[in-house]
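All protein chains of the complex are present and in place, except for one that has been dropped.
Then we have chain A:
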Amino acid sequence: MPSVGTLAFDEFGRPVLILKGQDSKKRLFGIEAHKSHILAGKAVADTLKTSLGPRGMDKCMVSPDGDITITNDGATILSMMHVENEIGKLLVQLSKSQDDEIGDGTTGVVVLAGALLEQAEALLDKGIHPIRIADGYELAAKIALDHLEKISETYPLDLKKLDPLINTAMTTLGSKIVNRCQRQMAEIAVNAILNVADMERRDVNFELIKVQGKVGGRLEDTLLVKGVVVDKTFSHPQMPKQVQNAKIAILTCPFEPPKPKTKHKLDITTVEDYNKLREYEKEKFTEMIKSIKDSGANLVICQWGFDDEANHLLLSHELPAVRWVGGPEIELIAIATGGRIVPRFQELTAEKLGFAGRIRELDFGTTGDHMLCIEECKKSNTCTIFVRGGNKMVVEEAKRALHDALCVVRNLVRDNRIVYGGGACEIACAIEVAKEANKIPTIEQYAIRAFADALESVPLALAENSGFSPIKTVSDIKSQQIAQKNPRLGVDCLNKGINDMKSQSVIETLIGKRQQISLATQLVRMILKIDDIRLPGESED
């Protein structure tokens, strides 16, 4: 009886309309609502389950426009799935906020939330009040987080020894398509972060790292440019392809006679006037070129375009130039080369020029595409990762993978405590939570035990995706962990023959894991708290 309470009858037995369009509105109430939420949550989580871990599979998503995306990044999959269900949308947001904050573990967080919901279903069937389940989960999450802290290890963050950082980045990249050149990618990510990291404030400004992709070549050709790469070429084919010791004038004004912003009209009535205008324009051009020459610049980068006349003039004055460079790129170039952005020719002076040791045009295969690479800059704390790959899908996926790796390294810079991956820390927490559960006097005990079971869903999925018998593998590891008191044992996804994640160097950041557990718990609480859903009905016409 889903619509009880909204339909009232008056003394003549006629129904009274209380809510607008109430007969077309859908309503789910009580335990029905809980069940439907859990089903929706589980369905979303199940989609992602197979993407978890180094042996996880990718998903292929085709957008309404026919664009194809192939990825195994949880956040990307969910956002492209266009989930309709409200609870499903919550999970999508969950994964997105993990992505925003940590950048990695977007699949894991959804799998965990799905498992928690699944466990909650059984508890609801037992007749436990949903809020008490949620309370129990939160208690358990606290135990798990405390335990995580206990088993975490401080990681040596030494700028000279990059290996530890690279190992962490490799763990992240392990599950991605780029794991063919895992090591190389990891090194790129670590170098890029260290290049821009502000070690004093433990802060990393992501806007200084640009990831550029170009189809063609092999993944192995991916490289890190300590400087800027822009998808532009010199404006004139006869300009030199390489400039050494470039002094760069960075302009945001067009290479044309200045125009007032106010609407204007120039009345030309005589031939004389016309000639004058021509003279004026010509004069302006030479003036501009002169001011650049005077400042000592030998390269011009312009945000706007310039016509052939200006182009020709620049060439004849031996000033290589680049036109139509976008705002963010201009900014990056300015930061990298230590130059200032100049809005007017009048303001161009020698001190405002940027400096780069080498600027060259890169060309690729037979496509005739060119890119401009600005290197050896004065302040080289901006960098560009230049991704190559066989096709667009690979390049895009590689970019996402690198983003994840960058995030992980950044998190380590922020907080250098780590836990071991491969499900090791989940199992360790599950053991601890299950142990603590027995000490709780109230019925929250059941929820806490359920939480422990849910935590095991991550190693279970890992084992399953790797082709092991999931239950056997996880129970083996569990017993070993207890017997050896070693929280570093996890699922040996890559069949290396050892379970110790430390020697396999499968490492995850502590803040990433913490975030996963606390976000998933919060969301599950929110879902469990809902006992009434009202949906607008389909419009009748």
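The rule is short, and it goes like this: contacts are C-beta pairs under 8 Å (C-beta built on N, C-alpha and C of every residue); 3 or more make two chains touch, one makes a residue touch a chain; residues count from 1.
Rule of thumb we're sticking to: contacts and distances are computed from a predicted model.
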item	value
Per UniProt, the name of the complex member that is left out, chosen from "Glutathione S-transferase omega", "Sorting nexin-4", "hydroxymethylglutaryl-CoA lyase" or "T-complex protein 1 subunit eta"	"T-complex protein 1 subunit eta"
Among A:18, A:199 or A:350, residue touching the chain not depicted	A:18
Contact partner of the left-out chain, one of A:117, A:193, A:321 or A:335	A:335
Residue touching the undisplayed chain, where the options are A:77, A:230, A:297 or A:519	A:519
Listed residues A:89, A:392 or A:417, member touching the removed chain	A:89
Which residue of A:130, A:174, A:389 or A:512 touches the chain not shown here	A:130
For chain A, the residues touching the chain missing from this view	4-12, 16-21, 33, 86, 89-90, 93-94, 96-98, 100-102, 129-132, 135, 138, 203, 205, 207-208, 252, 257-267, 269, 273, 276-277, 279-280, 303, 327-328, 330-332, 334-335, 340-344, 352, 514-515, 518-519, 522-523, 525-526, 529-536
